[in-house]
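The other protein chains are all here in position, but one chain of the complex has been omitted.
Chains here go by letter, A and B, matching the order in which they are written, and residues are numbered from 1 within each.
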Amino acid sequence: MNLAWILLFLPLAIAAANQLILKKTGLAPLLSTASALGTFALAVMLLGKNETSHFAWATLGDFSINIGIKLDQLSTGMMIVVTGIGLLVHVFSLAYMKEDEAKARYFTSLSLFMFSMTGIVLADNFIMTFIFWELVGLSSFLLIGHWYQKDSAADAAKKAFLCNRIGDFGFMVGILMLWGITGHLGFDQMKSGLAAFQAANPAIFSSVLSAAVLCIFCGAIGKSAQLPLHVWLPDAMEGPTPVSALIHAATMVAAGVYMLFRLQFTLGFEAFEALQASTVIAWTGGITALVAALMATQQNDIKRVLAYSTLSQLGYMVMAVGLVHGEAGMFHLFTHAWFKALLFLGSGAVIYACHHEQDIWKMGGLLKKMPVTGFTFLIGFAALIAVPYTSGFFSKEQILEAAHEKEPILFWIAAVVAVLTPFYMTRLYVVAFLGKNRSENASHAHEVGPLMLGPLVILAVLGVIAGFPFVASKFAPAYLQPEHLVHLGFVTYVSVGALAIGVLTGFMVYAGKEKDPISIPLLQNRFYIDGFYDNFIVRYFQDTLASIIAFFDEWVINGLIVNGLSRSAESLGNRFRLIQSGSLQGYAFVFGLGVLIVVYFIVFGR
Amino acid sequence: MPSYLFWLFSVIMLAGGAAVIAFRNPVASALSVVACFVGLAGLFIGLSAFFVGVIQILVYTGAVMVLFLFIIMLLDLKDEEKSAKPLVPIAAGIGLVAAFTMQLIGVLSRSPDTTAPALDAQTFTVAAAGFPASSKIATNLLSGKLPDVHLIGRTLFTQYNLPLQILGVLLLVATIGVVVLSKRQAD
Partner (left out) sequence: MASLNDYLLVSGLLFAIGLAGVVVRRNIIVVFMCLELMLSAANLTLVAFSRFHPAANGLPDYNGQMLVFFVITVAAAEVAVGLAIIVALYRARQTIHTDDLTSLKG
């Protein structure tokens, strides 16, 4: 158990050491990478354990906020994902950020992120989850805004933090509601509390629990970038690419799904079956998947395409959780983490090689110049579009089957997404890697160094084998082993068919083109949602509220209360000053008068 | 002492006191104070406080008031100007005095009136028994005289010895203080 505590606090110690002691030396990157390696080793050692331990962090009477660690298959499996991808990203960053001046700050923030994410995964009660949830948001802010001198990066960091914050408000309300319903905050004790509540209030049980779950889902909407609050994820691509790989593809955005699954696991799946909240969750996931896929077909920045792809896949996971088939969602999270990180790191290598060029229309022919990168990228691409026998295929199958069983409309929406995904990914691959070089930078690209290639190769291997039961049953957070590896049914035919349609269409439209033949402004401008938020919400609500509060602060608090108090004290003092007349006999008179009064009260008074 | 003497000396005293406030010339005020103290000394002697009465003349009138006159003449003070006859201080003074007088009469009307206990031969003989037979006090008492100075001396040097010594130091300190205060600032 001590190992688990070291696993939690080692990155924090390294981050503190980096920040306080080693800020200017080149030692910080190596220290952080060493801590990432250490935590990965610890996570492997802790696989398969099943324990909890905690200590009380803040006590108030007989209520205490605990910091605790809960080890079971869900958390240890998730830790493998977090620390594994973390380690590979640290190694990749050693090469990618080699020329950056603020390397030490970058690695400190990375270590801080590792600490916070570990906290969410290993948490054994909701309050600790919330605390580390916020910390993860902070780390994301620091990392997105790493190049804060660029306005766009600073704005993107702020946007990310604000969107997360809005979701976290609902999250907090949901936690409080759950606490009120079950009487406990720790995951282990919640189930009995829930049963007691159900026995006591059978009539309102379903609606109250629905409301609580929906509020908690708000946190997942913010963190996992589901539909109303998805706007921050594409802008978060302003951060360095390894950061996008770690945080915005594999781990942080998956935290929402993880938390929802943990909730389902804790309260019991039966409780969730009949809830209206589950339907809302499933539909939100489905719509997000569709809208994000549509928006991805028209983006020209390689990282943006991948960001929207992430949004779409997250929609899949959330949909699976909403359909109370969370194991499928978690399995997809597991496989998605590996191949999405691979795709992001591959794009990072491409960007690095093309001297920070990110527009795919200015790349081209990179497969010949960077063969290893191109080949690993192809493997990741294959896993994402769910080519049979890749890891993505197995996990996507499970989600599609769950949708087919429970909610056919959602199944068809997922099928449409399954067509769009290969379409835009083929577009990306064909334009960026095949064909002729379309710019100077692309023609001068050459293969990247081993520190970058190593992680890519490892991830490519995992992208292929992670779906098979011999890997998944040991390492995946939640895995329902199917009876047959490939179940040849309606669902499989639909999915393979969608794959074929998407790839072929993509090839036909985009092979050998110099610029984008299709142009749909609605999709290019991302359904105008960003503009809507900016003009309507920010300008009307936020700015008027800010001016009202500014008026209150300046006139009432400053003018009336602060200045008013000082001025009244001053004028009172001025009045009292007049008593000092300076006249000797005046003082004598008052003195005598006082004596007479005292004498009166002593002699004649009561 | 007979009542008429009491009232005579009281009138002298009170008239002198009123004259202090009334005269504008400071020298005249000082001399009025002297007259007041003379009346006061007469009252003391009437109360058989012979030592205190003589001390009153010697020290208070003879030293203190002379000192006052020295200073008045040193500073070469003129008459107080007639202008600036402020109404407020006079009204205040009258008000204060009126209040005080009313309180005084109120107190006196409530307290019991006592007459003077006799200081005659019988009292003396009784008192003489408390003193050693060969002392001056006893002999004086038995011969019918009140040995005021001796009695005061006895009380002062036995019961009030320590305050007496402290008083000596106080006078020393006052003398030094006066010398320091009246030094001209050497430029």
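Heads up, the rule we're going with is that contacts are C-beta pairs under 8 Å (C-beta built on N, C-alpha and C of every residue); 3 or more make two chains touch, one makes a residue touch a chain.
Source: prediction; values computed, not measured.
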item	value
Listed residues A:L480, A:V496 or A:A588, member touching the removed chain	A:A588
Residues in subunit B touching the chain absent from view	1-3, 6-7, 10, 13-14, 17-18, 20-21, 26, 29-30, 33, 36-37, 40, 43-44, 47-49, 51-52, 55-56, 59-60, 63-64, 67-68, 71-72, 74-75, 77, 80, 84, 89-90, 92-94, 96-97, 100-101, 104-105, 108, 111, 113-117, 119, 123-124, 126-127, 130, 146, 151-152, 155-156, 159-160, 163, 167, 170-171, 174-175, 177-178, 181-182, 184
Touch residues of subunit A, complete complex, unshown partner	577-585, 588-589, 592
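Throughout what follows, only the chains that are shown with their structure count from here on.
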item	value
Subunit A and subunit B: spacing of chain centres that average the CA atoms, whole Å	99
Subunit A - residues contacting subunit B, complex	585, 589, 592-593, 596, 599-600, 603-604
Subunit A contact footprint on subunit B (complex, rising order)	89, 92-93, 96, 99-100, 103, 106-107
